[in-house]
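Structure below; questions to follow.
Note that one protein chain of the assembly has been removed; the remaining protein chains are unaltered in position.
A, B and C are the chain letters, set down in written order, and residue numbers restart from 1 in every chain.
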């Protein structure tokens, strides 16, 4: 081995020559369509199509302000959960327990002694209890996942089963009626003519959008989903962040529980059954990658609206749940397929 | 360059302290415990503990042959599904649609005209129809996943929703009674004193074990789960293989549908609800990695038996489902944690 | 309650007396719903009334496979009788026959088996009758208006009992020239009732009468009606929960009436199982044996008679 590679660049080097050809410039329009806007455009078109179908088949019954508000009210609870879910999925995780935790939180917050205590103090106590239950469940999930290193799917599956059982035990399998007046008044009231339920959804969406896209918290979330090990080696406390994420989605389930209590005036262990699947479907159809590393709150909101509009169009047309299920299945596959077409970047191997 | 920095190199390092390059040799016992046998040993101990608890709390009612056969009969349907599920999970996929496909297959196989045709020919026609429905659903899943490149979670979630809807439409939401005599006679009967249901489970387990561990099909399944791209580059037609895997799990759902028809003498769209979660829990608790690359049929069978014994012990002791749910949640987490301890190799970074 | 059976004048005067101890198995669907919860607790309470009954409870499930396994456990335990509220009547028929063949009488409650050989006694709520009662009540209120809009919120559509209720309802409405204009199905949960009702209300801007199959999901239905601010119609409930009866009594909601679907069927089943197992007969009847089929009455509760029924109402 006489020859030695060690080298220095002679100063005569033409600097531009070394650069690989500029690949991904494209024109502005292409970049836009390939990016987030393009992905959301697909969703907007899908939603618009659904609305057209609704308008044609159900006419004025569909195309009126009250009905749209109805759709949004209907979307709001699953919407809040989906926003929390967007964060964990963006970080490469998943939370199957959201529905069940929501049921548990609704039960605990409507226990008779909690309501009695709220009567003594303020209805905010019930809200606090629901958020605390959600947060605590999330904390357990997060610790088991981050420190116990149990895959999120299994850890939260266990929580799904366990929280539902706990909710049944606590409620004695009975529906608990909310009679706390302050609570009912607030959550059944509106602000500027729009139900509080809807405001909560809107506020959660704005906060979620801001948190994911504009803050250090969001940056860490995306980084963890993109490459966990690299993020850890960059000196970010990934475990602590993971715990925070599961607490976040737990709290969002707690908020959803409060909304559900307000909307149905009752707390029961059956609240939230299968919401996890609806939320995951909305998040992924919205364009968040299930493997992590890319998440979009706007997409999630559109995903939620698409599914709730679909339900509304079906009901307006007196169509059965069964047909709706079949259509929903097809929509999920087609939407994910389209997402992938839109999202396929140059540089991805086939 | 004159070197002067004080560097302390302790030559006295005990030679044993430094590990030789061949790290994982250990002694035979260690190797056994660290390997598949060790993992299964943990499951066997868990099962034995459960049986002891059953024997102490329920005495002779629990400890008798008929009761054990009862447990196995109960386990057999979810068991067959779990064996199919082991294959897709080993390959790094998942199938959320098994329960719903089982419901659909049970409905189609018990449609009145199918039963009438079976009366004309043979009860095997009903079996063939159920397997065909399961296989067809699996084929759709497989094609969407392998060629459409939709993540398995979403593709099979869509199938979960869609197949249930289709089953409801076909059955008109009514429970269809099986009146085909040949079919009923066969499935009511037994062989060597043991119900056919149990035999089917045993045969499926043996075939599954052989297929996964002793054939090129199984080897390739493990390889795909371990490293998809490397397997593709090794000249394996990975897409075709993936499709075959989803057809396999679909057919196993079809077999489960036949067993369910035999056991309940009725086909309905509600058969198999939530079986996907039970099957996934059994497979993962059994030691198959959810990320793929390692699968064990023996573990899966033990996982299924643990959950069904648990249910039996609870029933024998008059304990409520709610408590059972909580216990089940805890068991899932603890089992996965233990699995990971057993499976963790020396030298793994923390 | 079965108290009325205790004072039979005939050869059955000994019905309340403690007889030989019998072990009775009880298995029902998952009590994920107020009515089913009430069924469960009423059955247990009934068993506790008797010194000679030991109730073995296999807790509810919605999986036919598991319920079959539970019944097999009962058979294996050689219990004296089994009370079974099947998650699906047809699906549990086979194992019920097996129990009967093993000499264990089966009392079938609420959801009927597909074979008469599967049960010694069948206790049924009258689902068709419920629909008829609700339809008839609505006809009485709206009879003079042939264009009235009648809406229906059903329970779980795949259950035969839901189909029976809907059939009874539309048959009764048909008699007065009405029909169901909007129908949605919920799932017997509060959440499902709320979701279905809010969608229904937006689909039907003007309603005259609404029948909701189930008072438990009715909590959600009423919440939805309230948030939509709708009160142009009246509503009839189903099952007869305490909440519903309280609302009827107070008269400050759209809920005007409810059709009872007794939540004491399971308790009846336990009482009958005891009689059958001890070889006793039904008081007040002349028959030597317990009859094979008992169909319960589905009365309509309104503000006029609500006080009469409140004590039997179940807490959802």
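Basically, contacts are C-beta pairs under 8 Å (C-beta built on N, C-alpha and C of every residue); 3 or more make two chains touch, one makes a residue touch a chain.
Simple rule for what comes next: contacts and distances are computed from a predicted model.
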**Message:** So one subunit is absent here. Using its UniProt record, which name fits best from "Sugar ABC transporter ATP-binding protein", "Heme exporter protein D", "TorA maturation chaperone TorD" or "Fe-S-cluster-containing dehydrogenase component"?
**Reply:** "Sugar ABC transporter ATP-binding protein"
**Item:** Listed residues B:194, B:230, B:274 or B:330, member touching the removed chain
**Value:** B:230
**Request:** For the chain that's not shown, point to the residue among A:223, A:298 or A:313 touching it.
**Result:** A:223
**Message:** Please output the residues of chain A touching the missing chain, sorted low to high.
**Reply:** 1-10, 12-15, 17-24, 26, 214-219, 222-223, 226-227, 229-237, 293-294, 344-348, 350
**Prompt:** Footprint of the hidden chain on chain B, which residues?
**Reply:** 1-10, 12-15, 17-24, 214-217, 219-220, 222-223, 225-227, 229-237, 293-294, 345-347, 349-350
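The rule we apply is simple: only the chains that are shown with their structure count from here on.
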**Touch-based graph of the chains, sorted into line, ring, star, complete or other** = complete
**Message:** Based only on mean CA positions, could you tell me how far chain B sits from chain C in angstrom?
**Reply:** 37
**Request:** Just give me the whole-number Å value for how far the CA centre of chain A lies from that of chain C.
**Result:** 39
**Item:** Contacts with 2+ other chains: residues of chain B
**Value:** 168, 173, 320-321, 324
**Complete:** By the touch definition above, chain C meets two or more other chains at residues 157
**Complete:** In the complex, the residues of chain C that touch chain B are 30, 56-66, 68-70, 72-73, 76-77, 88-94, 114, 157-158, 160, 163
**Item:** Contact set on chain A toward chain C in their complex
**Value:** 58, 61, 66-67, 70, 73-74, 168, 172-175, 177, 188, 195, 260, 263-266, 268-273, 311-312, 315-316, 318, 320-321
**Message:** Taking the touch rule as given, give the residues of chain C at its contact with chain A in the complex, in rising order.
**Reply:** 31-34, 37, 40, 157, 182-185, 189-191, 193-195, 198-203, 205, 216, 219-220, 222-224, 226-228, 243, 315-316
